[in-house]
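Encoded as structure tokens, the structure appears first; notes follow it.
All protein chains but one are shown in place.
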Amino acid sequence: MLEIKDLHVKFHNRDREAVAGISLTIADGEIMGLVGESGSGKTVTAMSIAGLLPRKQCQLSGDILLDGQDLLHARRSELRKLHGKKIGVVFQDPMSSMDPLMRVGKQVGEVLRIHARDKDDAAQKAMVLQALADVELPEPEVIYHKYPHELSGGQQQRAMIASAIVIRPSLLLLDEPTTALDVTIQAQILELLKKLNRETGISMLFISHNLNVVRKLCSRVAVMQRGELVEEGGTDTVFFHPRHPYTQHLIASIPTRSGKELR
Amino acid sequence: MRKRINGYLLAGLFLTAALLLMTLVGAFHTPYSPTAMSGADKFLPPSLAHLFGTDNFGRDIFSRVLKGTGTTLTIALATVLIGAVVGTCVGAVTGYFGGLADDILMRLNDALTAFPSILLALLIIGLVGPGKYNVVLALGIVFIPSFARVTRTAFAALRDVNYITSARLMGAGSARILLVHALPNTLRTLLPALTIGFNNAVLAEASMSFLGIGVTPPDASLGYMLSEAQGMFTAAPWYAVCTGSVIALLVFGVGLIGEGMQALDREVD
Partner (left out) sequence: MKYALKRVGMLLVTMLLVSFLTFLAFQLVSGDPVRTMLGTEATEAQIAALRSELGLDRPFFVRYFDWLCGFFTGNLGTSFSYRQPVWDLISSKLEITLLLSLISFILITVTSIPLGVLSYQWVGGPMDWVRTAFNQLCMAVPPFFTGILISWFFGIALRVFTPGDFPGLHTNPAGALRYLFFAAVCLSIPRAAMTVRMMRSTVISEMNKAYVRTAISRGNDRRTVLMAHVLKNSLVSVVTFLGQTMAELVGGSVVVEQVFGIPGLGRLLVTSISHRDYPVVQTLVVILAFWVVLAGTLADLVNQYIDPRLRLGGAV
């Protein structure tokens, strides 16, 4: 369903390409992991799928197709419709990713007010409450009227996931969604994502520098280094038979059985 | 690569330097005596002989503006000097050491900054009486809190920075740390504050002299001249226009310098 063909991204103020010719496919209902250290280009890849790169400051080439629709070269206003509706994004730090002055329910429902204008307020609210329940937030009706700072970190990230799935997009982009959370909450969020994938069949691109997390969640994994895709395959294959030296190096430096994060 | 200069800075420096140069020359030589009256030359419009025209006594306005700018500049510089030196000391010491003295001084500071500065200056003038030196004193006191605030923030932020800690570990005394290490680093916030302070001083002095409780004759001051000029606006509009424009240009130039410095600062971040 998502097809990236020979994607190049170069920022005008950098000499090196941030993404240097990546090709990647995500099948329907698949959870794909994208791994690499910071600066490897994984977030830039995700941002170019979501249309969040500042177009004036960079040069893009290649193709990104979502269900056959072009995500890179169409007019901005066309893309905007597509982006909000077909792709949900969850970011790393839920606290700063939410508007501190807007009630949670209103933020979760924002995407509906933009892309589901045919539905009336009551229908939109029902969808928001359903999404809040889907991400297993207790008492959706109460959460609906709260401000972000009144929620815990885990609850905030659940609300962010709710806002990304409320319109039932076909792809969910997760940019290090558990990095800012502590380990127990991290495990809960991973379980939730698995459940959502199982129940709704939504495809996900999960970006992380943490191989352990990727291994728990993803069916396939791609490894990036300095803007290039160095290895790609089924999670188990990559983990037990890594071909590229960089992948081998990454796997060798996973701290075993300690629950420590990999940097 | 750090840029050293930009358009704002260049334009501001140019404008300010030109005005400074004129004032400096004016301190030693003016085309006419600023006090020489001439009944025959009353209300002459600007011409080559009298660049800014003449006033109701036939005095050359250009010469008077040069003298007046001199007074205004001197007062503003002296004021900013008092405010900056005392304020920086207070802010540096309280910011660096913190504690109860810091709390009390900053509370006092808040109260003083909340009060309109021109009113505060008027009150001090009320206590000590008008005149050139008293204006400097009053405005100097009024500007202490704002400088104290700027430096305090900078110094408090520096308190725990690594290189200060390492200087302390190497046995450097507090005074040495403050002077050698911390002060140069606060300059980037202090310099724009200086330009704003200078402009506030120019405008405050001009306002007070305009009200007649700042610089009083025989000292020439742009503010006092404007209050004179208002009375004869229909007869000699050039008087008010030239005098007012000089104040505006002075403040404008220094404002551009401040803008330029902040723009450079933003590029570094």
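Per-chain residue numbering starts at 1, and chain names A and B are given in the order in which the chains are listed.
Everything that follows uses one rule, which is that a residue touches a chain if its C-beta (ideal position, glycine included) is under 8 Å from a C-beta of that chain, and two chains touch if they have at least 3 such contacts.
Nothing here was measured: the structure is a model prediction, and the numbers come from that model.
Chemist: Of the chains you can see, which ones touch the chain that is left out?
Modeler: Within the full complex, the chain not displayed touches A, B.
Chemist: For the chain not shown, which residue from A:6, A:70 or A:99 touches it across the whole complex?
Modeler: Only one of A:6, A:70 or A:99 touches the chain omitted from view, namely A:99.
Chemist: Kindly state which of the options A:124, A:163 or A:208 is in contact with the chain not pictured.
Modeler: A:163
Chemist: In the whole complex, not just what's shown, which of A:91, A:144 or A:206 touches the removed chain?
Modeler: In the full complex, the listed residue that touches the missing chain is A:91.
Chemist: Identify the residues of chain A touching the omitted chain, counting contacts across the whole complex.
Modeler: 50, 52, 76-77, 80-81, 83-85, 87-89, 91, 93, 96-102, 110-111, 114-115, 147, 149, 160, 163
Chemist: Touching the hidden chain in the full complex, which residues of chain B are there? Just list them.
Modeler: Missing-chain contacts on chain B: residues 7-8, 11, 114-119, 122-123, 125-127, 130, 199, 203, 206-207, 210-213, 223, 226-227, 229-230, 233-234, 237, 240-241, 244, 247-252, 255-256, 259.
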